[in-house]
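What you see is the complex with one protein chain gone and the rest in place.
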Amino acid sequence: MENRYGSINTATDVTKTFQFFKGGLKMRKKLLAVILSAAMAATLLAGCGSTPDASDETAASDSGETATADNSGVQEITWMFWDDLTATEDLISKGYAETIERFNADYEGQYHVTTITTNLEEYYPKLNALVASNETPDVFIVSPGPNLTVYVEPGVAAPLDDYLAADGWKDSFTSDAVFSQMTYDGKIYAVPLNIAAACAFYNTEMFEAAGVKVPETWDEMLDACEKLEAAGYTPITISAGTAWCLSMVAGYLCEMEGVDLAALEDGSASWEDGKLESAAAKLVELSKYFQKTAAGDTNDVATANFYNEEAAILIQGSWAIAQINGSNPDFESKCGVFQFPGVERVIAKSDSLVMSSSTKYPEACTALMKYFTDDAAQKYTAEIGGKIPVTSVEYDASVAPAQLAYVMDVFGGAKGTFGFYNESMPSTEAGAYFDDTMVSVFLGDMTPAEAATDMEEFYAGNCR
Amino acid sequence: MKCDGRGYIMGDKTKSTIVKTMIYVFLILVAVIYIAPLLWVLMVSFKTNAEIFSSPFSLPESFYLENYTFAWTAGKLGIATLNSFIVCGVTLVLSMLIGSMAAFAIGRLRFKLAKPCMTFFLLGMMIPVHCVMIPLFTRFAKMGLSNSLTGIIIPYLTFSLPVTIFIMTGFFQSMPNELIESACIDGASIYGIFFKIALPLARTGLFVTGLMTFVANWNELLLAMVFISDDAKKTLPVSLSKFVGPYNTNYSQMFAAIIIAIIPTVIVYCIFSNQIVDGLTAGAVKG
Partner (left out) sequence: MEEHEMDKLLRNKKAIIIFLTPALLLFTVVLFVPICQSIYYSFCEYKGLTAPEFIGLENYKNLFKDKSMVFALKNSLFFLIFSCVSQLVMGLFLAALLTNIKKGRNLFKNIIYLPCVLSSTALGLLWMFIFSPKLGINQALEKFGMEGPLWLMDTSGFIILPMWVIAFVALWQYVGQSMMLYMAQISGISTSLYEASYIDGCNRAKSFIHITLPLIKPMVATAMSLNAIGSLKFFDLIFNMTEGGPNHRTEVLATHLYTQGFKYNKYGYASAIGVVLIVLCLLVTGLINKFMKTENYEM
């Protein structure tokens, strides 16, 4: 029965409407109040946002110290990094934070650096966004290899030869070889800050108990693993599911078989020439000695297996030293290091700084970069950070972590270095493809022969 | 046969109690599945990193409060929370206002292009943010809005509009026609109808979309990370990611930060969500 006011339940409807109306009025007033305050907030923020925040605190200083009140004449530069400088527990990052503070203090009134920090994951997306909108940071950190090429080719990175030649800066470095990965067409485009080498860490007690000596050839390696297993230990711990971890081992095995990345890139060699196949076959052989959960363990867990004494060997980069010693201080005395057997060169990686070619203050930038390679910073790198310094600085070996000395031995004894395989290929995608192929082989999804064919196809289609 | 508002017929009391008990048992089980993982996060936040890997599921050896103090100071969580509140709050108010206005137009007002308009807005919901991030950032940088809170409020607002409009249109469409008719007869203007009748009636919808908008923006990471460089302007999710280092993650501090971050969120959303079910009249049972 419909009447003018609608359906049957007039009474309820009207009461409801009345209630809503009252509520509505109150709500409308509330809404207006909220909108006004929001508008005020928005204007405040617009004010905050558009003034160039020239004198903001650096991330390193908690007390919020700003540059001197009179900012005229102070050259402001920005430095971008892939870890937060206050919240980090990474010793190297903490060292960088100290360096920044020192720089700002020493050059007060002349230069000032503001840091831009992100998470590692979002580092390149943000850097690329800044470059695309002409806000390239004056100095930024980069991993050499295809990641650096991305900035060299379009001319975003500035060549540094002239600056290196001045004041004998270049001579302070241990050798010219440290620049090999960042040289394009004879020009140097980045400055390395430290070197980390990938080697095998081992538990000296377990080795002794199983009667194993440090292996120097491939067969000795397999033999050592056999003995360790027989003695009841898990021979190797590794995060086989994490592509770059497995890639370290794969890279060494490829090196053992004589794979030549440069030849593969220009087409004079083929992935199918049998070398990759035998390297992959060796990987499968070695994987019998991985921990049972190797496929699923993350890198943190795999490393924890090692310093919690659940496995004998960990193949990792020397950045793990800080993590190992930090998590289990007692372990340092039992931790030895050996060169991956059967290869003459060592996989090395460096953090490097790039200067933007569009920077307004190149002198300030180079001054900053010099602070990262000066004695104080490099001493810290070795003594506390546990990474290999790039300059011939004298440091106190007794203060440094024990493992660093062993790594230095390995490094010194090697005939040269080569980069991580996934950082030495024509593109980051090629590197990732290689990693994934190796994981497939490990998981048994691909035979070594199939892997070789696959890589060759990829290269033919994408890299040559 | 007596029937009261409670919807059952007298005499079926036992059957109803059994059903009620079963319902409660099920709900408690569900609640356990929801709370247990979060309790684990709480427990882990009191451990050290090494403990997490050696014995992740046992009670912490000692209540290691340093995680919390470190997370708060080094992570600058206080400022981050404030920034998140400002950004999400302003986005919330503006998106509810602008969104419900557009939804009212599409849902209630009569014009030919209503449906295409809706599809147009929906497009915004379908595009993943990664696709548009760099062009968006480039334009904002040119306008001088990079590295500012306003610079992220605008994209957040725009991304929240499609969902708001989508849901609110539904609520406006299911409003009873009589109310509008009677208001017309009483000589109300269309604006009066909107503010005094439509909005209050769709209050539940407003709270629902408000909640969804607030929550989505509260946890948004990528835009905030790319658009904001100043430490003092970073929002909460960005601060949480500070504990993930380049080589390994500081789980214990990160979980401490997560717990700190949960508390204001829970308070805000409890307020909002309780409003949503306020509409349920006391004593009524709906099948």
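Observations on the model:
A and B are the chain letters, set down in written order, and residue numbers restart from 1 in every chain.
As a convention for this text, a contact is a pair of C-beta atoms (placed from the backbone, for glycine too) under 8 Å apart; a residue touches a chain by one contact, two chains touch by 3 or more.
Here the structure is a predicted model, which means the values were calculated and not measured.
Only one of A:Gly109, A:Gly211, A:Gly267 or A:Gly296 touches the chain withheld from this view, namely A:Gly296.
Only one of A:Val113, A:Val150 or A:Leu404 touches the chain withheld from this view, namely A:Val150.
Here the missing chain is touched by one residue of A:Val131, A:Cys335, A:Ala348 or A:Val393, and it is A:Val131.
Of B:Leu77, B:Val90 or B:Ala105, it is B:Ala105 that touches the chain left out of the display. Not every partner is drawn; the one left out touches chain B at residues 1, 3, 5, 7-8, 20, 23-24, 26-27, 30-31, 33-35, 37-38, 40-41, 56-57, 98-99, 101-102, 104-106, 108-111, 117, 119-128, 130-132, 134-136, 139, 154-155, 157-159, 161-163, 165-167, 170, 173-174, 176-177, 180-181, 184-185, 189-191, 193-194, 204-205, 207-208, 211-212, 215, 218-219, 221, 237, 240-241, 249, 251, 254-255, 258, 261-262, 265-266, 269-270, 273-274, 276-277, 279-281, 284-287. As for the chain not pictured, it touches chain A at residues 7, 9, 12, 124-125, 128, 131-132, 150-151, 153-154, 156, 241, 243, 293, 295-298, 301, 427-429, 432, 436, 439-440, 443, 445.
The rule is simple: only the chains that are shown with their structure count from here on.
Only residues 49-50, 53-54, 70-71, 73-76, 86, 89-90, 93-94, 97, 133-134, 137-138, 140-142, 144-151, 153, 176, 178-179, 182, 195-197, 199-201, 203, 221-222, 225-226, 229-232, 238-239, 241-251, 253 of chain B touch chain A when the two sit together in their complex.
Residues of chain A that touch chain B in their complex: 5-7, 13, 17, 20-21, 23-25, 27-28, 31, 34-35, 38, 41-42, 45-46, 48-50, 53, 56-57, 59, 62, 82-84, 86-90, 93, 116-122, 125-126, 128-129, 132-135, 299-301, 303-304, 308, 319-320, 323, 327-328.
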